[in-house]
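For this depiction, one protein chain was excluded, whereas all remaining protein chains were kept in their positions.
Labels run A, B, C, D and E following the written order; every chain starts at residue 1.
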Amino acid sequence: MAERVLTERAIEEYRITDEPFYLPVGNETELFEAAYHARLPVMLKGPTGCGKTRFVEYMAWRLNRPLITVACHEDLSATDLVGRFLLEGEETVWHDGPLTTAVRYGAICYLDEVVEARKDTVVIIHPLTDHRRRLPIEKRGTLLEAPPEFMLVVSYNPGYQSILKDLKQSTRQRFVSIEFDYPPPELEAEIVAREGGISLEMARDLVLIGQKVRNLRGHGLEEGVSTRLLIYAAQLIARGIAPIAAAEVALAFPITDDRDLQRSIREIITTVI
Amino acid sequence: MAERVLTERAIEEYRITDEPFYLPVGNETELFEAAYHARLPVMLKGPTGCGKTRFVEYMAWRLNRPLITVACHEDLSATDLVGRFLLEGEETVWHDGPLTTAVRYGAICYLDEVVEARKDTVVIIHPLTDHRRRLPIEKRGTLLEAPPEFMLVVSYNPGYQSILKDLKQSTRQRFVSIEFDYPPPELEAEIVAREGGISLEMARDLVLIGQKVRNLRGHGLEEGVSTRLLIYAAQLIARGIAPIAAAEVALAFPITDDRDLQRSIREIITTVI
Amino acid sequence: MAERVLTERAIEEYRITDEPFYLPVGNETELFEAAYHARLPVMLKGPTGCGKTRFVEYMAWRLNRPLITVACHEDLSATDLVGRFLLEGEETVWHDGPLTTAVRYGAICYLDEVVEARKDTVVIIHPLTDHRRRLPIEKRGTLLEAPPEFMLVVSYNPGYQSILKDLKQSTRQRFVSIEFDYPPPELEAEIVAREGGISLEMARDLVLIGQKVRNLRGHGLEEGVSTRLLIYAAQLIARGIAPIAAAEVALAFPITDDRDLQRSIREIITTVI
Amino acid sequence: MAERVLTERAIEEYRITDEPFYLPVGNETELFEAAYHARLPVMLKGPTGCGKTRFVEYMAWRLNRPLITVACHEDLSATDLVGRFLLEGEETVWHDGPLTTAVRYGAICYLDEVVEARKDTVVIIHPLTDHRRRLPIEKRGTLLEAPPEFMLVVSYNPGYQSILKDLKQSTRQRFVSIEFDYPPPELEAEIVAREGGISLEMARDLVLIGQKVRNLRGHGLEEGVSTRLLIYAAQLIARGIAPIAAAEVALAFPITDDRDLQRSIREIITTVI
Amino acid sequence: MAERVLTERAIEEYRITDEPFYLPVGNETELFEAAYHARLPVMLKGPTGCGKTRFVEYMAWRLNRPLITVACHEDLSATDLVGRFLLEGEETVWHDGPLTTAVRYGAICYLDEVVEARKDTVVIIHPLTDHRRRLPIEKRGTLLEAPPEFMLVVSYNPGYQSILKDLKQSTRQRFVSIEFDYPPPELEAEIVAREGGISLEMARDLVLIGQKVRNLRGHGLEEGVSTRLLIYAAQLIARGIAPIAAAEVALAFPITDDRDLQRSIREIITTVI
Partner (left out) sequence: MAERVLTERAIEEYRITDEPFYLPVGNETELFEAAYHARLPVMLKGPTGCGKTRFVEYMAWRLNRPLITVACHEDLSATDLVGRFLLEGEETVWHDGPLTTAVRYGAICYLDEVVEARKDTVVIIHPLTDHRRRLPIEKRGTLLEAPPEFMLVVSYNPGYQSILKDLKQSTRQRFVSIEFDYPPPELEAEIVAREGGISLEMARDLVLIGQKVRNLRGHGLEEGVSTRLLIYAAQLIARGIAPIAAAEVALAFPITDDRDLQRSIREIITTVI
């Protein structure tokens, strides 16, 4: 049977060649490295846009492993991850899915927001995350042994999981878990200044706004403003948009439709800037 | 493997050659241009028929980019957006979806009412809306890098979103957000007169009716009468229908089935005209 | 790629050659004609069997346009309306759906009970119902421009719509709306006599029964007896069935299973006849 | 395109050659014949096993029309009724569904328990049940005109319809409706004796049991014992089973699992026999 | 069109050649035989593991009919029962489903736990279970007449049917119904001793435990311990497991997860053994 799998050369596309900009907050890099060498799967927990994806890219670069990222969603099936047969002309050809590719070449496979995936997707990773470390490819009736370099990383945002979408204990207890939060203010300002192309002073103002907005959580705001949105505001300012207008479209409107909350955030903005 | 993608020439069909009629209300054109040049995705928020679609057409014309519009709905899947394999005779041929076409040629992709789409559709845009700016085409196992000219725009009507259909924070916090509302009265009258082919005076009357009807929101009316419906009324009047009859079929019956509300609107109409 | 679309000749099957019997009640024909010439889509609102379908046939005949009717239902998908690829022997052949056929040949497309259709079906008509007037055929990656003669008409029965099945404002506000009700008594008697083949006197009796039964609405009866059922009763009488028996099987049993309501209707029948 | 439709000869399989045993209760045969000649669709309402199916067979024989019966269920789709394309070797061949066959050859099409079918199935019959009398075959893009001999009959059991499964008024008001109930005692005894192969005396006992059990409706029993079950009891008796045992397995156990109700029915049985 | 149906020879696989071990409890064999000769379908009602399946095997052997058993489940469709077209190379080949095979060769078709099947599966048996005795194979447009030897048997466990999964009266009233329960103690001990390979004395102890556990029904226990589990316990004892341990893993743990109930059952076990 014919098969279409990524060649050794194509996998190189997934290798990160330039050092991603990442400023460590605590011992997360040591923990990740220890887990990698102990061949343990890792779960990154934390709010939206706090740097989990960037952290994985940084670690993939540091460990010199290709990184294959899959954004999970309700319709992501085990077949999407593992692979499928496709008819090509008169031939049925096997196509590896991204998880199989990662196992085959010892890459880091990053399942972003794993809790969003269908249950079969979550279960397919079970034999990869215990002492067996192998992927059954049921459609082909074979088993793929994971090389030592293969690593599974998942992310998970505990902030807005409903009971219906919680991860089962039988899945959770397969991961070493690293908790993330927004970077401390000075570090966040450094990130915003650098990525947004503005002065450190202006970045500090934006970070201050971010902190104050995050304090609104529990007062009607579902989740705080992310580091990413602070960078958006900075980028608009760097393109000549007035700081207050930039903060409004990047920090107020995206996170809430509520008129009262928008007004509160606007007050925070005008107080700071 | 064969593939059927839009040729460079066919994409020109999507370029807007005549300046669309659009009267700016605030700083929305500057914000959109800054976001375009900073390569940030944009979300347009606002009620039905207030001019969001027209604004995108206007900006696409101003930035000289092809515009690919997708009306989102409950059954719109990631596959519909990205592309699929189709059997043609004995050959399996790849067909780009509209999002892939937009990425390939650096067009503006406008996902209208994005919240209506299936979750997988919403998640597929994640890697396009952060620093990665690339579209994984999982079915082909490739990655498509977005050129600088590619821009993603989504629209969203916060007025009647249910909790079940809200956008997740992890999606919302990927967009710069511009808020829209109905145009101010004089501007709206100008638009209605021009597009409806009636006198400015008559247009002012229709706009006045529109304003009064919009005040009924919160008194049983789900959403106000749109600028589009005001233009409809104008067009019927221009075709010789009596103004009161035209206003009734264009401004009362379309927005409510409730007999009492219809009567209230009719009273507004007869008071003004 | 091969395609199988209706030939210019086949579309003639959909042209109405004999004037349908229709007696106007108000200004509905003028409104419809004005909307047609202004290229506005029209929504017909009203109860079951009051003549909406007949009115559309009459207007299609008057405007000399082919009429393509689609009875909407829960499983009607956008694909059903727009078209699909089918494998014929070794060839994949495109088949136009009824909406595409109507756009291609400038016919009137009548979506009966549009609220019953799936959401994707409802959304597919959006670009046809604003200034763009075009149909994106996503499966073929093309756009079909509607000729000036194309018109979209939908029907909608506000009587028994549940909240779950209401039309969204973003759809409603795309239509000029004409409201229908049962014809006034003398007109209805004329229709029943003519279509049922009975004397005007007997028809007046049936119409009187109809009016009295309609008054039971709100007293357990979901919807009144339709003009169509009055004609059924007439036709059975014309075939020799005793008037009371005919009225019972045509006017009482079809509209309710409730024994008490059936008894009330029977009393109305025996009082009148 | 090839097609596989029933030949004129095969349709004869569906013609009923021997007079079915049916004893009329009221004017139902006259009503049915009048509706047939007036080309009106008919709905038969009544409880399980009271003779609706037999009545249709009898009328089909009397009118000398082939009878095509479809047992409706939740998964019965419009496609199942109308027809579909099937791949045969290298050829796509059209296969008529049972409704199309009935229209093509002017048969009586009997949709048993129509309320169980999917909504698209119910809606597909709309254009067949008004003045148009034609079947749109959307998959082929054609219209099939019904010949005068074609008749649509549906059955409906109002006893246990839930609100979720009620027929819409827009469907109900398309039918002339004949109501059925169990035959009167002497008639039912005659039927049971003849079909069950027992003496009229014994049949009268069984019918008496049936009547008494039917009186338990509203006291925990969902529906009464059908004429069919009375015949089953008779047939077991005719095969040598003791009358009490036969009555128990045919009249008590099939209709209820409730021990108390079973005991009540057993008491009825032993009192009568 | 090619077809792949069981040959006369293959059906012999389904014939039961050795007399199954079955000890009659009442008049069930006579009732079954009478129903078979009167061509009536039979429903077997009773709790899990009380011998319904074995009884059907015994009757199939006694009547010398092949037995085709189908375990019903939520996804069992009419197509699974009746048959489907499959593509083989370039040819579309018809494959009989198990129900069609049974009708074709006059076998006994046993639908185990019929209430679990999808509604379309349940409805497909309607024309086989009235005077028509024929199976419409809609996908092929043919009718299969059942030979006199064909018999339909279904099983049904009234103990844990929810309201959602109850059989409709229109289905129930098509069957003669035989009720089953666990065998009387002495008979059950004989069965356990014989099938489990232990002494009659030990078997009596196990049966006594079974009886006492069954009395816990209504005190938190959903269903009693089955004859099958008693045989399991016996088989473990015959393999050298200590009687108390064997009773625990066969009679306590399988039927409940509740610690208190497990303790109660353990007390019963240690009191008896």
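Basically, a residue touches a chain if its C-beta (ideal position, glycine included) is under 8 Å from a C-beta of that chain, and two chains touch if they have at least 3 such contacts.
Quick caveat: nothing in here was measured; it's all calculated off a predicted structure.
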item	value
Chains in view touching the one left out	A, E
Sole residue of E:63, E:143, E:187 or E:249 that reaches the chain not shown, by the stated touch rule	E:249
Residue, one of A:133, A:174, A:204 or A:228, that touches the chain absent here	A:174
Footprint left on subunit E by the chain that the document does not show	4, 6, 10, 13, 48-49, 53-54, 69-76, 80, 86-90, 95-98, 101, 112-113, 116, 157, 159-160, 222-223, 225-226, 228-229, 232, 235-236, 238-241, 245, 249-250, 252-255, 257
Residue numbers in subunit A that touch the chain omitted from display	1, 27, 30-31, 34-35, 37-38, 40, 43, 45, 77-78, 85, 87, 90-92, 118-120, 122-124, 126-127, 130-131, 136, 138-139, 141, 143, 158, 161, 168-170, 172-179
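The definition used in the following text is that only the chains that are shown with their structure count from here on.
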item	value
Steps needed, at minimum, to go from subunit A to subunit E via contacts	4
Relative to subunit E, chain with the most remote C-alpha centre	B
Chain whose averaged C-alpha position falls nearest the assembly-wide average	C
Label of the chain whose CA centroid is most distant from the centroid of subunit A	D
Inter-chain centre distance, subunit B versus subunit E - centres from mean C-alpha coordinates, in Å	59
Subunit B and subunit C: spacing of chain centres that average the CA atoms, whole Å	30
Touching two or more other chains - residues of subunit C	87, 90
Contact graph of the chains (line, ring, star, complete, other)	line
